[in-house]
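Quick one: the structure is below, questions incoming.
Yeah, one chain of the complex is gone here, protein chain that is, but the others are all in their spots.
Every chain is named by a letter (A and B) in the order it is written, and numbering of its residues begins at 1.
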Amino acid sequence: MELVTDKKILTKGNYAIANAAVMAGCECYFGYPITPQSEIGEFMSGKMQELKRAYVSAESELAAINMVIGACSTGKKAMTSSSSCAVALMQEGLSYAASDELPVVLVSVMRGGPGLGNIYPSQGDYFQATKGGGDGDYKLIVLAPSTVQECADLTYKAFYLAHKYKNPTVLLADGMLGQMMEPVVFKDYPYPKVDNSSWALDGANNRDGRIIRSYAPSAHNQCEFLQKLHQKYKLIEENETEWEEIGTDDADVILVSFGSTARNAKIAAKMCREKGLKVGVLRPITLFPFPSKRLSELSKQGKKFISVEVNMGQMINDVKLAVKDDVKLINKPVGIPPAPVEIVKQIEEYYASF
Amino acid sequence: MEKIFLIAGFGGQGVLLAGEVLANAFMLADKNVTWYPSYGAEMRGGTVNCSVTMSDEEIGSVQSYNSDYVIALNQASFDRFLPGVRKGGTIIVNTSLAVEAKPRDDVKYVFAPLTSLAEEKLGNVKMTNIIALGLLAKSSGLISLDELEKALETVIPPHRKNLLPLNKSALEMGYKYDLLPINC
Partner (left out) sequence: MQVFKIPEVFREDMKYTFCPGCDHGVAVRLVAEVLDELGLKEDTIAVASVGCSVTIYDFLNLDTIEAPHGRALAVATGVKRAKPDKFVFTYQGDGDFASIGLAESMHSALRGENLTAICINNTTYGMTGGQLGPTTLMGQVTTTSPMGRNAEYYGYPIKITEHVALCDGTAYAARVSLDTVANIKKAKEAIKSAFDVQLKGLGFGFVEILSTCPTNWRMTPEKAHERVRNEMMPVFKPGVYKDIRG
């Protein structure tokens, strides 16, 4: 596979992510194969060596995430990619990276779970990404692409936000986005360089040694640290919350849906409009920070909400917290998202229930 | 307008590649397009399929249960995907590896001995899928031979460029193949 820098091509989401990562200046890739994201590691293995950047076929996901931690401690752009049951193995590292305030980038291409599950698309790791499986009070920045173009664009953004906020950042895609091909254009990396000279490890030259650590023997220090960490999360919420809205102004009902599933939610909303039902869509692009404030505003206008997801209902909890109202769930447990006609049928039933 | 194409066959028949060529051709024609494969466990020796969705508008999620056009390169694919062809849709059948039969009367059939044509006329069995694309271009009228040829140039890797003329001949052979009988 050639690195694409200047033309529109048809490619898989996985390749779009890998190509964008290289263009974003990712200098180190560490990974272990798992379907449905193995193309990322395959692409990186060749490309990173050609460009004389760092690449390691790690012995496990545990090792991979910790290699990323090591590379990030030097201020370099570094990443790993994985999927569901293997991202589970990385939770320890993500908690450490959050505590160490390191710009780790993880691409998580969701498949069916729990356990080994299957290789079909899923959104069953919404909780895993946004609530975390690691210990302690931490947050990851989570970006959810909906198209192959967004897979590329949000990969750029993941590196930028990770470094801007010194916070581990997840690009949360799924098997459908990873495996499908769509046209994509690779722009130049659009974000400014982030200065890391105040914290990166580079050898204690004419200064005291810097320590990157999470061990906090004093309870008092840990209190202060957590307050500071959460001030950062608040800042991220204020500055970086991103979502897409379609037809919400006059809508009675708003479908809240992210990632690949949002594609069908949009089509379903359009089909509803053709039937005279005023349905809109709100697609969170950042899952943390979640567009709670906007949902709350819309709720105060008397609108009703339906969460459309490919899982047993995870994001719906965040929607409920935001709108402080009952929220209907339209879901499919696993697989490619529910067909638009199926979504429309359930919306019609919902309307009929009033 | 949105149209869904499904290509299916054995592993090794170039199913995914044919889909990729088709999807690239639509991209070159400035359409919105998605390509989605069957992947994973199904890769090992079984049937392979991919769907290509082409539209003038934003495309929703990929799906392979209802298609406007199906290319069935073997019997198993014909049996499995005929029920999903939309009413009035078309199924292109490789009669070298599938029985010429019309179990449904609300779809159009295009029968052609694709494997034999590839072997006997082009001397390369691997051209089966590309001949099928030629047939699809002709029977659908949705994509031109020119766009498919350009797509081939994009998809065929640099070290295989010597195969480009043969692939183009295969496209043309499919395009010029007598489409009769097409029946509903």
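One rule holds for everything that comes next: a residue touches a chain if its C-beta (ideal position, glycine included) is under 8 Å from a C-beta of that chain, and two chains touch if they have at least 3 such contacts.
This structure is a prediction, so every number in the text was calculated from the model and none was measured.
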Left-out chain, listing which of the shown chains it touches: A
Touching residue (missing chain; options A:T35, A:N66, A:Q149 or A:N331): A:N66
Sole contact to the chain not displayed, among A:A78, A:M181, A:A251 or A:M315: A:A78
Sole residue of A:G115, A:P192 or A:G209 that reaches the chain not shown, by the stated touch rule: A:G209
Residue ranges of chain A at the interface with the undisplayed chain: 27-28, 30, 54, 56, 58-60, 62-64, 66-74, 76, 78, 92-93, 96, 100, 201-206, 208-215
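Here is the rule we use: only the chains that are shown with their structure count from here on.
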Distance from the mean Cα position of chain B to that of chain A, given in whole angstrom: 35
Interface residues, chain A side, partner chain B - complex: 8-10, 35-36, 119, 175-176, 179-183, 260-261, 263-264, 266-267, 336-337, 339-340
Contact set on chain B toward chain A in their complex: 20, 23-24, 27, 32-37, 39-41, 58-63, 65, 154
